[in-house]
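Worksheet: the structure to be examined is printed underneath.
Removed: one protein chain of the complex. Kept in place: all other protein chains.
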Amino acid sequence: MIAIEEIEKSFGHNQVLRRVKLDVPKGCLYGLIGPGASGKSILLKIIAGLIRPEGGRVVVEGQNIFEMPDIELQKFRANFGMLFQNYALFDYLTVYENIAFPLRRMTTMTEEQIRERVADRLKRVQLPGFEDRMPSGLSGGQKKRIGVARATVMQAPYVLYDEPAAGLDPVTSQRIFNLLRDEQRAAGSTVIMVSSDIERLLTVTDRVGMLYRGRLIFDGTTAEAQESQDPYVRQFVHGLVDGPL
Amino acid sequence: MSSAGSADQGAQDGEAPPQELGLVGEIGATALDLFDGARGMYSVLVRTLYYTAYGRREPGSTVHYMYEIGNKSLFFLTVVMGFIGMILVYQAGVQAKRVIPDLTLLGATYLELLIRDLAASIGALMLATRVGAGIAAEIGSMVVTEQTDALRMCAADPIDYLIKPRFFASIVMTTALIIWSAAVAFTSGMLTAYSFFEVAPRTFCNLSLIDKGDLIVGLSKCVAYGAAIPIVSGYCGLSTFGGSEGVGWATTRAVVNSSLAVIILNFFISGAGIFLFP
Partner (left out) sequence: MASNDDGSPGLFHTMGESLLGMAETAGGMGVLFGRILARLARLRFDGAEFMRSMYKMGVKSIPIVIVTALFTGGIMVIQAAPIVKRYGAQGLLGWGAGFGTLREIGPLLTALMLSGRVGANNTAELGTMVVTEQIDALRALAIDPISFLIAPRFLAFILTLFFSTLYADALALLGAAYAGKGLLDVEPSVFYNGLTSGLLSFSDVGVGLIKSVVFGIIMALASCHFGLAVKGGAPGVGRAVNATVVASAAGIFVLDYFVSFGIS
């Protein structure tokens, strides 16, 4: 499981996260919601150890990732897969090399095993035969799916998705969400997902947390979120115009 | 178009510059910036050297960047150095004639100046714009599209994976390109001297003033500039924030800071050269 304890983070005078405390149980698909600039993406990057918080701990499998030396943390990241908001595909590498990149850096697999694994991943995201394309020639939805393939290629026990469906049409985004849930169920991984597309996000999540102005104001099951009477949560989940937000 | 994420907005709000600093405030702020930057660059340098010892060998990538640096700059440098050679010899000739009518030592003095300073410094200023801006633009775009974060998630530290190969490629290629620049500038200077002042090429090619000190100073400048350019521009690229505006800023800063680094290093290496090889 991932335990996030009392995380504090600010940029200049702008406090982005205030004492955020959150537990994500093993095998859970956790959805993180909140209005824009509420610190969701930052929290995700802190969990991955990409940003150092001013205070608090992130404990993954009993280890506080911010107490590890840099080299150790680099190796520990083999336990994580991550999909970035802007896809973050390496634009100078082919699709094949993009997906193979984590395997090359963090495993000792042979070229044949890598080829097999990448082909399998591409089939899973329904883009078989895309190996030799360059990322610049792909559509937004295709890039996201290649990003998903790269995030899951290590079969890491923890996977983080930052806005997996932003900027996609409704049909494509529902497909992406279903794909992510199927992936998670098949691999038994622990997933944290940030999305602004609440309606579709809630169709796949087990648990939901809501960030508002840097604080975690809600944490519970998907059903609890949908029935919550908290005015902030209610307004946000149901997309109401009237309310405190 | 990828819009800047919420984090970037936060960062920009925090960085909004206070208005109307006044001239002294402006200079002070610049000094503080420079100091901060120098510290950041020093840390990039230390980490580059660390990864040189303990990092992962990336076969072929240093050669790839060497090709890229050389290929990108050869033509540009040849044109610039050719013109520089003509300008310098012409100006020097016209002025020297006013004081000493004898131009036999023109070539020897020019060659000494080229080797000691001009080839390395002007060549490096050009490379700082050409190569430095390129490095910052590439790394900066990778930062704003989160590719550097993706690299870190794959156990590939951007310093190890992006800056280290450029660092070695730049040291080797800067030295090679500067030797080439010196040759170009000398040849064009020789032709100018011949056609304007009738100095025979044989008189112009006079190596008598070159000594060990000149060569050592010139070569150490090549290495120092070659090392400084990727470190300074790599640092500027890695500290990019925001969207396309951020990349533009990073590239600008890379050009300015690597040019400044060249000028300041030149001052200190030349000064040391004077005391060590009088």
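All chains are identified by letter, namely A and B, in their written order; residue positions are counted from 1 within each chain.
Just so it is clear, a residue touches a chain if its C-beta (ideal position, glycine included) is under 8 Å from a C-beta of that chain, and two chains touch if they have at least 3 such contacts.
Values in this document were obtained by computation on a predicted structure and should not be read as measured data.
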Quiz prompt | Contact set of the excluded chain (shown chains only) | solution = B
Quiz item: Given the contact definition stated above, which residue among B:L111, B:A136, B:L177 or B:A193 touches the chain not shown here?
Solution: B:A136
Quiz prompt | Residue touching the undisplayed chain, where the options are B:I84, B:L103 or B:C154 | solution = B:I84
Quiz prompt | Selected from B:V44, B:I69 or B:M126 as touching the chain missing from the view | solution = B:M126
Quiz prompt | Contact footprint on chain B, counting only the chain that is left out | solution = 1-2, 23, 26-27, 30-31, 71, 75-76, 79-80, 83-84, 86-88, 90-91, 94-95, 98-99, 109, 112-113, 116-117, 121, 125-126, 129-130, 133-134, 136-138, 140-141, 144-145, 243-252, 255-256, 259-260, 263-264, 266-267, 270-271, 273-274, 278
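The rule we apply is simple: only the chains that are shown with their structure count from here on.
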Quiz item: How many angstrom between the C-alpha centroids of chain B and chain A?
Solution: 40
Quiz item: Can you name the residues of chain A that touch chain B in the complex?
Solution: 11-14, 16, 36-42, 45, 48, 50, 70-71, 74-75, 77-78, 80-82, 84-91, 101-102, 105-106, 150
Exercise. Sort out for me which residues of chain B touch chain A in the complex.
Key: 2, 5-7, 9-11, 13-15, 54, 56, 144-147, 149-157
